[in-house]
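Heads up, one of the protein chains got dropped from this complex, but the rest are sitting where they should.
Chains: A, B and C, in written order; residue numbering restarts at 1 for each.
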Amino acid sequence: MIRPGEPFPEADTRFELYVSYGETDAMGVVYYGNYAHWFERSRGQYLRERGLSYAEVERRGVMLPVREMAVRYISPARYDEHIVVRAGISQWGRASVTFAYQVYGPPEHSRLVCLGTTQHACVDANGKPVAVPGWLKEICLK
Amino acid sequence: MIRPGEPFPEADTRFELYVSYGETDAMGVVYYGNYAHWFERSRGQYLRERGLSYAEVERRGVMLPVREMAVRYISPARYDEHIVVRAGISQWGRASVTFAYQVYGPPEHSRLVCLGTTQHACVDANGKPVAVPGWLKEICLK
Amino acid sequence: MIRPGEPFPEADTRFELYVSYGETDAMGVVYYGNYAHWFERSRGQYLRERGLSYAEVERRGVMLPVREMAVRYISPARYDEHIVVRAGISQWGRASVTFAYQVYGPPEHSRLVCLGTTQHACVDANGKPVAVPGWLKEICLK
Partner (left out) sequence: MIRPGEPFPEADTRFELYVSYGETDAMGVVYYGNYAHWFERSRGQYLRERGLSYAEVERRGVMLPVREMAVRYISPARYDEHIVVRAGISQWGRASVTFAYQVYGPPEHSRLVCLGTTQHACVDANGKPVAVPGWLKEICLK
């Protein structure tokens, strides 16, 4: 986890959303399982901003299934709050890549909602581990 | 929609579940979009009880994508309530099939939660409409 | 349902999104139950664009639970497609309001993905039906 104040990867993205009703639960807050969806949406935007969709990554024969996820819930997010999910690649393995996330809510994205990481294996169409391709690394480090 | 008191297809299934936290929303009740999942689970059980999984239906080259859904919400379901979803096939078209659903909650499955229908096209692997195969009809009418 | 070519409420919104992986299913397309979430997000944006959040509507003592939903699925949406959900109020009852939806996908929002409607009861904090408040109607017709 990258805590606020610690250095976050420079090549990052900021995915914004408003909390929907369908994302909340009977406690009145965002259900703990839904942050995985936000993480994924921010990863998708991260690639899209670099001119590459994850669909295109797959067409090139590379898949990045999640191997590990960790989430630390700090402060609950509520219906209609304006949220920003900051995402960036915090670590490159030979055949893996790790994303770090920081989720902020109001007032004005100053309140830390949660922290997370997802580690992705880099595999081919048959699920066999392969080295992270150079073109992927190049694109992501832009 | 088949209302309580009206005749329900004799070949039916009763899918039971406890409402989870993740299915509720900030109003304290099951989110209106989640009933589609319950409908699908009951359809899956309907086939499974007849010795056929939907995965097997697909392997035989037939897909049943949803073409229309209608839901009438009567009384909200809440966390941890014991629910039963009654499902059966209410209509056979030449290249379609319609499921009807009745969802009941406590006390003892006597309270009507919602009613629904889903109409499914019968298509081949390329998405082209095909007549409902005889074997599918036979199995379902058991 | 309001079909393309038929008049759509002039006071409308256009909610845009990219299809996420978590919204797709094993058929490779958006799961039929997820459109309810998009409908809700577009309703939320509809109110927000008029200076009112649904949270604020609730604080004023009015709730708009969904009483009926209908969806017609036309053409599947796929991962990473850029989608627009058009939403507007198609009917005002004494104690109810009906939203209509049209969902479009690529190329350039020209392909119709699905049509839908949701009818909402207008109730107070105790769930008792109340007439649609004048201020709500005024705001929405802007």
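Note that a residue touches a chain if its C-beta (ideal position, glycine included) is under 8 Å from a C-beta of that chain, and two chains touch if they have at least 3 such contacts.
Note that this is a predicted model, so its numbers are computed, not measured.
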- Sort by label and list the shown chains the missing chain touches. A, B, C
- Candidate in contact with the missing chain, chosen from B:Arg14, B:Arg48 or B:Arg111: B:Arg48
- Query: Who touches the missing chain here, A:Arg3, A:Arg72 or A:Lys137?
  - Reply: A:Arg72
- Note on the structure: Sole touch to the unshown chain from C:Gly5, C:Gly28, C:Pro107 or C:Gly134: residue C:Gly28
- Contacts of chain A with the missing chain: which residues? 27, 31-37, 40, 63, 65-73, 76, 118
- Query: In the full complex, which residues of chain B touch the absent chain?
  - Reply: 18, 20-22, 36-37, 40-41, 44-45, 48, 53-55, 79-80
- Where chain C meets the chain that is not shown, the residues are 21-22, 24-29, 31, 33, 78-79
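We adopt the following convention: only the chains that are shown with their structure count from here on.
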- Longest centre-to-centre distance from chain B, chain (CA-based): A
- Counting C-beta pairs in contact, pick out the pair of chains that comes out on top. B-C
- Message: How many angstrom lie between the centres of chain A and chain B, each centre taken as the mean Cα position?
- Response: 34
- Message: Quick check: how many Å separate the C-alpha centres of chain B and chain C?
- Response: 23
- Task: Compute the distance, rounded to whole Å, between the mean C-alpha positions of chain A and chain C.
- Result: 27
- Give the residues of chain B that touch two or more other chains, as numbers and ranges in rising order. 27, 31, 33
